[in-house]
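Certain chains of the assembly are absent from this excerpt, and the rest are unmoved.
Labels A and B are assigned to the chains in the order they are written; within every chain, residues are numbered from 1.
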Amino acid sequence: MTPLEGLDYAGVAVFAATGALAASRKQLDMIGFGFLAAVTGIGGGTFRDLILGETPVFWVQKPAYLVVCVAMAALVYFTAHLVESRYRLLLWLDAIGLAAFAVMGAAKGLALTGSPITAIVTGMMTATFGGILRDLLAGEPSVLMRPEIYVSAALTGAGVFVAASLFGAPLVVASAIGVVSAFAVRGGAIRFGWAFSPYRPRPGRPPEDVM
Amino acid sequence: MTPLEGLDYAGVAVFAATGALAASRKQLDMIGFGFLAAVTGIGGGTFRDLILGETPVFWVQKPAYLVVCVAMAALVYFTAHLVESRYRLLLWLDAIGLAAFAVMGAAKGLALTGSPITAIVTGMMTATFGGILRDLLAGEPSVLMRPEIYVSAALTGAGVFVAASLFGAPLVVASAIGVVSAFAVRGGAIRFGWAFSPYRPRPGRPPEDVM
């Protein structure tokens, strides 16, 4: 297993765990755990592969990824009650997955297209898409809409990886500093509430008042 | 038309009808009926084909599928008021579509990859994706979040089909017992409220209380 593959499996595993935690918050049954775990775990990478035209997508070629998702779902099913706050755990695991997938997505995008801009965007999208799907399907408020920094952490990780690669850093070094940067930014956001100042002027009125 | 094609058209038609029923519940106009019917009818198979790299997707190659969706939308538009409970009808038609697509998705996945695990997952995803899309777009509560068995019925149908195929059953036999199994499980769930015991410990708190 190459370091990048290891990163990919790690990202799938922690995102799968966040999907299962969302299932436990909604008190779904065991199959619901497995389904949300799989959708969240493989959602980002599936999207990345579709965009890049790398089909059949990664988990069709290596079903081991699905086994990882099911195993994480089972693990969470039997241990989630031990956790004081499942939502905080979900956010932290999501941060690890975000960091891993930002770099994986950027690496795959850079390898296939050679374009730094494209690589940064595939990194961002891979990192955020699984969590977006999870929140949509589970009816959780979207991580995208949270006040603290989220997408920017993925942007940081993908950007650092691409910059390091362009400066000639070996793949494993560029990956490592990319993952650490993304996790540091997102971790600081969760722990200390780091946020850009939001857009101020005024919130939107309901469409009924406007039309 | 092969038996599998017949199954595919049947699945598209009943899912299209569930989309049109959702449109009638939301009192959309005639075009809204057609749109939701098409998205629901071809959504699952579109996703299956994208994942497997079978592009252009099936309905681009055979627009007859779209004609089926539009015809079902028109049929529902003119008859839905005769039905006592459109939501119950929607659930039963959804059950038929789920059974048909679980087998179709598994058959296509097995034929293209040879992997039983992948085939089961493409079966599950094909069977559930159209309904998920329909509920997201129409603002209905997601079938995924309902207490009775749903995804498991797709899992059963795909699993039975794959097992029967591995044991050498002819395609038409494996398909038939797959469809019947899935429909029996989902039908029992609708009729008798079959459910796995849900995850108990405690429901999730709202994110605001946790952070």
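The rule is simple: a contact is a pair of C-beta atoms (placed from the backbone, for glycine too) under 8 Å apart; a residue touches a chain by one contact, two chains touch by 3 or more.
Model, not experiment: these values are computed from the prediction.
*Asks:* With 2 identical chains placed here, how many copies of the sequence make up the full complex in this file?
*Replies:* 3
Rule of thumb we're sticking to: only the chains that are shown with their structure count from here on.
*Asks:* What whole-number Å value describes the gap between the mean CA coordinates of chain A and chain B?
*Replies:* 27
*Asks:* Mind pulling up the chain B residues that touch chain A in the complex?
*Replies:* 50-53, 55, 109, 112-113, 115, 117-118, 121-122, 124, 128, 132, 136, 142, 144-145, 149, 151-152, 155, 195-205, 207, 210-211
*Asks:* Can you tell me which positions in chain A touch chain B when the two form their complex?
*Replies:* Within the complex, chain A contacts chain B at residues 22-35, 38, 46, 50, 55-57, 59-61, 63, 66-67, 77, 80-81, 85-88, 136-141, 146.
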